[in-house]
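Quick notes on the structure that follows.
One protein chain omitted, others in place.
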Amino acid sequence: MVNFKSTVFAEGELVYTDGGILAEYAWLLVVLPFVAALVITFTGKYLPLKGAEVALTTIGVIFLYSAALMYLHITGGVVNEFFINVGSIGVFDIEFGWVVDGLSIMMYFVVGTVALLVFIYATNYMEGEIRYTFFFTSLTLFAGSMLVLVSSPTLIQILIGWELVGVCSYLLIGHYWEKKDNSSAAMKAFITNKIADVGLMIGIIILALNTGTLRISEILYQSTHNYEKLSTVAFVAAILLFIGAMGKSAQFPLHVWLPDAMAGPTPVSALMHAATMVTAGVYLLARMFPFYKAMAPEALDVVMLFGVITLLAAGLIAVVQDDLKKVLAYSTVSQLGYMVAAIGSGAYTAALFHLWTHAFFKALLFLGAGSVIHAVHSNSMLEMGGLRKVMPKTFATFIIGTVALAGLPPFAGFFSKDEILASFNHEGETTFFFIAVIGAFITAFYMTRAVSLTFLGEYRGHGHPHESHNLMTTPLLTLSVFAIASGWVNIPGVYTGFTDWVTTRKNKIVEYHPESFDLFALSSGLLAGLLGIGLGYYLYQLQGSAETGDDKIKIQPIWSVLENKYYLDHFYFKFVIDPVKINISKAVDKFNTNVIDRFVNGFGQVASLMGGVVYNNFDQNGIDKLLNMSSTGTDNFGGKVKLLQTGKTQQYLMLFLGGVVTISLLILFII
Amino acid sequence: MIVQPVLVVAAALFSLGIYGILVRRNAVMVLLSIELILNAVNINFIMFDTMLADVLMQGQIFTIFIITIAAAEVGIGLAIVLMLFRNRQTANINEFDLMKW
Amino acid sequence: MILPRKSKYYVAAFALLGTLFSLAPLVIQWANYSSPIYAFENSFVVDKFSIILKGLFILITYLTFLLSINFIESDKYYQGEYYYLLLSSLLGALIVSSSRDLLTIFIGIELASTPMFLLSGWKKGDRKSNEGAIKFFLLGVLSASLILYGFSLLYGLSGKLVFSDISSYLLSASLANSPVVLLSAILVISGIGFKISVVPFHSWAPDTYEGAPLPVTAYLSVSSKATGFVALIILLTKVFAGSGSSWGIILVIISGLTMTIGNLVALQQNNPVRLLAYSSISQAGFILAPIAISGITGDYQDGIFASVTYLIIYAFMNLGAFLSVHLFSNYSGSSNFYEWGGVARKSPLAGVLTTVFFFSLAGIPPLGGWFAKFVVFRSLLGSANSIGIILGVVGAINAVIALVYYARISKVIWMDELKSSNEEKIFQFENPLKVVGIFTVLITFVSGIFPGIFSYLGEVSSIFFGN
Partner (left out) sequence: MELLTNGVGLSVVVFFPLISAFIITLIPKAQEQLIKGFALVSSLITFVLSAVLLFQFDFSSADKLQLGNKISWIKSINANYEIGIDGISLPLLVLSTFITVLAIIYSIEHLPEPKSPKGFLALILVLETGMNGTFVALDLILFFVFFEIVLLPMYFMIGIWGDKTVRTVSGFKNQIETRLYASIKFFVFTLFGSAFMLLGFLGLYYRGNKTFSIPELIELGTSGAFTGTFATLVFAVLFLGFAVKVPMWPLHTWLPDAHTAAPTVGSVLLAAILLKLGSYGFVRIAIPILPEQAKAWAPAIAILSAIGIIYGSLACLAQTDLKRLIAFSSVGHMGFVMLGIASLTPIGINAAMIGMVAHGVITGLLFFLSGSMAHTYHTRDMGRLGGNMKLLPKTGALLGFTAMASLGLPGLAGFWGEFMALLGAYNPLDGLNITVFRTSMVAGAIGTVLTAGYLLWMLQRVNLGEPSDEWSDKDLHDADIYELSAWIPLVVLTVLIGVFPKLIFGATNDAVIAMLSKAFGG
């Protein structure tokens, strides 16, 4: 039932290994977490660490396995995919399976690494919180679902993983569901994603029905060998898939759920809403990249447009946020915008590269923020400040993350962002290029603002915050190493291993990849970053303090527009959700009870009513009336009517004979 | 042989009976008018019998049967009327409407 | 009748035995049956049709006796006469079922109905009973006289009394559709329409049913109705076979009206007996439908098959229904079935029986009623004739309407709260009644699950009759 020798298309000059036993057993990556989740659910309470240990061992195994795969892959590219038929429906084979190639291995590694660190971090961060065990159950479940998604060789399995991670995020965002806001935030995330998933679903349906298969590699093969049937629907399908991606990767205007998702515990935000889950959209686009490139280049332009809009819009909002996690959330949205835009510009590697680096430094930032929040028991930066002294480790690592995000060499963000800019420049998208540069500037600025509000100046909160437990700082340190070094795997002209990783796939990737640094892009990006930091430092340190910093840039009405997030939520609630939830549904219900039911009951009523009428008028004393009517005409007969208007028996006789007469008339004269 | 007049007489008797049934109040009278109808039938049978010169005399035999049965029915009818009269001191059929609906 | 009053219960036993024994010759006849046997100048015949229906009549009478025993003993009633009258009525029914000339059939009809006039007024002290009797009597006699008038016309036209002669004469002289024949047909239909209580000749039924003692009512609604149908079938197919197209239409209209009006009015009833009266009126509409259609299509065999099958099944379930009404009205002492809340819990057996009978009447599988309805629909649609299909649709709608009031009774007895007045009463379910109940319920189930048997009876009767 497992199909090892899946049809390999003669593409890609490189000769790949099939990964051997390690690839064969890669399904463990997917299955283990679910088993672990079950184990935790049923035995968790009785374990010394309340189930955390199970989760940790599982994720540890996964990390090691992914590392091993990584090693295998670096030494010699691995491409292989495995299929399990789980039923045939009509002509379709519904298949699950797992794919082992550069892209997926990279994702395995990211998920494995970040997840491991976050889990370790969480054991301490969540200590004493309610539903500690359940938290780890769903976290493990999430890891599993994410791996289902990234390991999927078929669209159907992508859809499954896609929705499973959605559910896990629902569970984890709503972790503190005693407060209605949290459960509402969870619902918002789920529904928004579900709306996007409609796009994905229909997109998959269209692709499947026009290629006759659900295997991604075959679809890509058909698209690169421009099959007629596929090309006719390519654009629509591409757009629909992108809608799906917009949901998960929080692209404008479907990004609204991500900031609210910060209602969940910080480790969750770090793992799902920064590093892994939100990159699912980017991953999907990357997976399908050959299809986009070959069949729907117009769709790529749309993708790029939305990406650019997102990176700018979200970045601007991030400037006005006072909630540390919200700042990071919007920054995430904006960075995702970068990735999507990169894919749109056809820079496949660049996008994935940014995904890779961003996963590490954004996770680092979130965990740092978590450590801060843990210390001061508040999300609001207005109640922080001056933590530099009390939380040195956190501060140091946070700074590293910030710089990486701001894109200064030699930190990771610098290389990835530079590559994106370079590809924009190469594509000649001048406008977008400059928007991206401005984005870089804004990024640097709001990060500086955040840092100064949080760590510099004087402490404005209550209590006496202190450095966090080692279990929390160690992951920070580890991640900061990645935040520095993860960029070095893809330095143009020096070492471009990453490119080879992610392009070793069954289907050939045709993309632009800079051979050497594009100095213009490099310098402008660097400049923007420095300017941003400088301005931030100037406003919040040299000129006045963190408290007064905002006043300088409170330019109305822009400020309030940004504070209200472009009034998107207002719009959604006012014009979409409330009407459906309140007016329409009520109307339907009314319709049901008052129209259809009334009709039905009315039918019964009419029947018995007729019964009454027949009974009283015809059956029992109708004859009088009948005679009245017939008799009033003639006098001589009318005289006798009085005599005729008598009691029952004679009416019966009358009826009887009347019947005879009518029948005779009928039969003799009509028929 | 004259046929029509006799049939007409029979028909007249028949209609008379019907009329009586419809307008007479007294149960006995109603009964009697029904007897009229039966007699109309009898006349019919006899008439046809003679008209067709039926060797089997079926018409007449039939008539005899009718007369007997009519007698029996009158007996029964009178019994019922008596019973009613005993219970209600009236034979007016139009007052018997205990059971409407 | 000669026995002293105290030993009257011998009468009951005797009557029961007698009826039972009278089944024996039937069985023998059936066993060595070769071909129709004619007697008295073709005016009396023994064929499978007659045998089957005689069997039916005898069984019904037997069950009626069982029903009656307690009723008769419960009060000062003339026992001997009671049984005597019932038996003579049975005799009439038997005569009808194998009569082949006008005189015999007339005697049969009279013999069957005249005793019922008396029996319906059996509760002497009860005014309702008297009234029912007088209404029944007057209309009955009128109907009889109409039938006679029709007969006289036939005789005058053909000079024959034996059916075969008459019909052959009518055909040869091609008078089948002459006004006179039609008029006599109408008179006969109306006259018998009274016995089978179809609209508009039904008005006596509810009152008489309500007034008469319950066993008598049961007998009226089953046996006399059956007698009427038998007479109707014989006359229409033997005498007026030629003019089917004309009376077919009339009967279609009548049966449509009967179903609908019977149902609609039944919806209004709160008196179980009246409800059953109207229900049996609408059932009569169903029984009539196939004959009517067969008149139009000329496929008498199919029509008779459907009607007879329906009759047989209907007879037993209707008896059962009367039985259950009898039980519950005795128990709760109320003739308004809305007062019967929850009585089924006092006697689950009676409750189950009631449910079975009423849902069978409603035609719900696997109870016999469904097959009865089914054969009717079958022959209606089988006619492949627009009128037939329309009548079928009307019937289907009526079947649904009927459900409402049939279900109402079992709803009341099962689902409503038990009335406090009924709490302490003990439920009497005498053995004879138990016998009736079990017997009828068995037949109802068998006829629903293995309808083959009954359709077979209907079939053979139709085959041997429709020649």
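The first chain written gets the first letter, and so on, giving A, B and C; residue counts start at 1 in each chain.
In this text, a residue touches a chain if its C-beta (ideal position, glycine included) is under 8 Å from a C-beta of that chain, and two chains touch if they have at least 3 such contacts.
Every value quoted in this text rests on a predicted model; they were computed, and no experiment measured them.
The chain not displayed here makes contact, within the full complex, with A, C. The residue from A:Tyr16, A:Trp98, A:Phe190 or A:Phe498 that touches the chain not shown here is A:Phe190. Checked against the full complex, the one of A:Thr43, A:Asn85 or A:Asn470 touching the unshown chain is A:Asn85. Touch with the chain that is not drawn comes from one residue among C:Val45, C:Ala277, C:Val375 or C:Ile443, which is C:Val375. The hidden chain makes contact, of the residues C:Leu87, C:Leu175 or C:Leu403, with C:Leu403.
Although one chain is not drawn, its touching partners on subunit A can still be listed: residues 85-92, 94, 96, 156, 159-160, 162-164, 167, 170, 174, 177-178, 180, 183-184, 187, 190-191, 194-195, 197-198, 201-202, 205-206, 208-209, 580-581, 584-586, 588-589, 592-594, 596-598, 600-602, 604-605.
Think of the hidden chain as still there; on subunit C it touches residues 305, 359, 364-366, 370-371, 374-375, 377-378, 381-382, 384, 392-393, 396-397, 399-400, 403-404, 407, 411, 414-415, 450-452, 455-456, 458-459.
The rule is short, and it goes like this: only the chains that are shown with their structure count from here on.
The touch graph of these protein chains is complete, with an edge between every pair of chains.
Farthest chain from subunit C, judged by C-alpha centroids: A.
For the criterion of most C-beta pairs in contact, the winning chain pair is B-C.
Per-chain Cα centroids separate subunit A from subunit B by 95 Å. Distance from the subunit B centre to the subunit C centre is 26 Å, each centre being the mean of its Cα atoms. Each chain gets one centre point, the mean of its Cα atoms, and the points for subunit A and subunit C are 74 Å apart. Multi-chain contact residues of subunit B (touching two or more other chains) are listed as 21, 30, 93, 96-97, 101.
Residue positions of subunit C with contacts to 2 or more other chains are 134-135, 138, 142, 146, 207, 268. Residues 134-135, 138-139, 142-143, 146, 179, 182-183, 185-187, 189-190, 193-194, 199-201, 203-204, 207, 246-247, 249-250, 253-254, 261, 263-268, 401, 404 of subunit C touch subunit A in their complex. Of all the residues in subunit A, the ones that touch subunit B in their complex are 615-616, 619-620, 640, 643-644, 646-650, 653-654, 657. Subunit B meets subunit C in the complex at residues 14, 17, 21, 27, 30-31, 34, 37-38, 40-41, 44-45, 47-48, 51-52, 54, 58-59, 61-62, 65-66, 69, 72-73, 76-77, 79-81, 83-84, 87-88, 93, 96-99, 101.
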